[in-house]
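Below is one structure, written out as structure tokens; the observations come after it.
Apart from one protein chain that is not included, each protein chain of the complex appears where it belongs.
A and B label the chains in the order they appear, each numbered from 1.
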Amino acid sequence: MRKLRAIKTVQPKKPSNLFLVEMIIAILFFSISGAVILNVFAAADGKMRRSETGDSAVLCAQSCAEAYSLKGSADEMAEIIFGNFEVLENGSLSISLDERCMPSSEGAITLIISESGEDSAAGTLKTAELVFIKNSEEIGRFVCSAYVPRISERGGEA
Amino acid sequence: MDSRRGSGKADIVGTVGSMLLFLVFTVCMLAIIAAAASTYSEISSGFDRSFTGSASLRYLTNKMRGAESYEIIEDGTGIAAVNGGITCVIYYSDGGLYEKNVSSEDKAASGGDKIFDIDGLKIAEKDGLYEISVSCGEDSSSVFIGGR
Partner (left out) sequence: MRGYTKKFRSGIGIGYVSVMMIFAVICLTILAVLAFQAASSDEKLSEKNTDFTHEYYAADTEAKRILMDLDNAALSASESPFFEDSFTELSAASGAMLTRTAEGFRAEYSVELNERLSLFVGAVFYKVPSAHEGERFKIVEWRTASAAESVDKPLNVWDGEG
């Protein structure tokens, strides 16, 4: 008589255990990838904001340069473009701007305008330096100029 | 028998739990993909908006700087820039910035080719300067340029 060998049954591992393990690994991998991808999105968003601010600063600087070229005075230039401004101790002008470089009382950006000049017998070549500062960091620096001739006294009005 | 029943219940609980976890995972995943898509859409439309607005302003100012003379036409919604006998007429109409080059004195704001999609253009004189404002949607940008 053949002895029936005892069939030792091995209980198969429950498929739900494997599924749980797979889920856990998937969630782990997804979290790590998600964190990296979120960083990329944040970097892209930061770049966009910086370039928008930079563009606004360039347009603002261009307006200031054109006004300065016409008027030859930083005060008059600031009056036309921004309306009001603050004069610092060293004679520079300080203007508070928002993210789009529009005048704002509590803006994130500060524009500092400092003037210098090169005198000659015929007139003065005035130079204005525009520095845009955000969070104590310089985001743009532009230089513009204006030539202010001295009207000859002999010719008429001084 | 009881142990079999007990293990059966455990299996059901385990299965339901796994499926719930799977459901939560799927919902989170779809939500994150939706959020990422909307962020991309915002970045892309922000890029379009700022590009169109500032590019059209720069185009206008560069045209004015390169002209021998220019004048404002159509009540501040266009300019006619003359250079080398050619008049370049740039004007706003019907949701866009249009441009045409004519050799005659014709400064009519019509018959041009669309160069930018914008929602408004206004050119005003202020203290000897020209203020050019372009609006795209809710945003608007402006720049001053010296008169000629």
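One rule holds for everything that comes next: a residue touches a chain if its C-beta (ideal position, glycine included) is under 8 Å from a C-beta of that chain, and two chains touch if they have at least 3 such contacts.
Keep in mind it's a predicted model, so treat the numbers as computed, not measured.
K.L.:
Just name the one of A:E22, A:D75 or A:E138 that touches the chain not displayed here.
P.N.:
Counting the whole complex, the residue in contact with the absent chain is A:E22.
K.L.:
Kindly note down the residues of subunit B that lie in touch with the hidden chain.
P.N.:
The list for subunit B reads 8, 11, 14-15, 18-19, 22, 25-26, 29, 32-33, 36-37, 39-40, 43-44, 47, 50-51, 54, 58, 62, 65-68, 83, 148.
K.L.:
Could you please point out the subunit A residues that touch the chain left off the display?
P.N.:
Output for subunit A: 6-9, 11-12, 14-16, 18-19, 22-23, 26, 29-30, 33-34, 37, 40-41, 43-45, 47-48, 50-52, 54-55, 58, 61-62, 65, 69, 118, 120-123, 125, 127, 140, 142-147, 149, 151-157.
Going forward, only the chains that are shown with their structure count from here on.
K.L.:
Can you compute the centre-to-centre distance for subunit A and subunit B, using the mean CA position of each chain? Integer Å is fine.
P.N.:
Here subunit A and subunit B have centroids separated by 19 Å.
K.L.:
Which residues of subunit A touch subunit B once you look at their complex with the stated criterion?
P.N.:
14, 16-17, 19-20, 23, 26-27, 30, 34, 37, 41, 44-45, 48, 51-52, 55-56, 59, 62-63, 66-67, 69-70, 80-81, 100
K.L.:
Which stretch or stretches of subunit B touch subunit A in the complex?
P.N.:
So the residues of subunit B in touch with subunit A come to 11, 14-15, 18, 21-22, 25, 29, 32, 36, 39, 43, 46-47, 50, 54, 57, 61, 126-129, 141-147.
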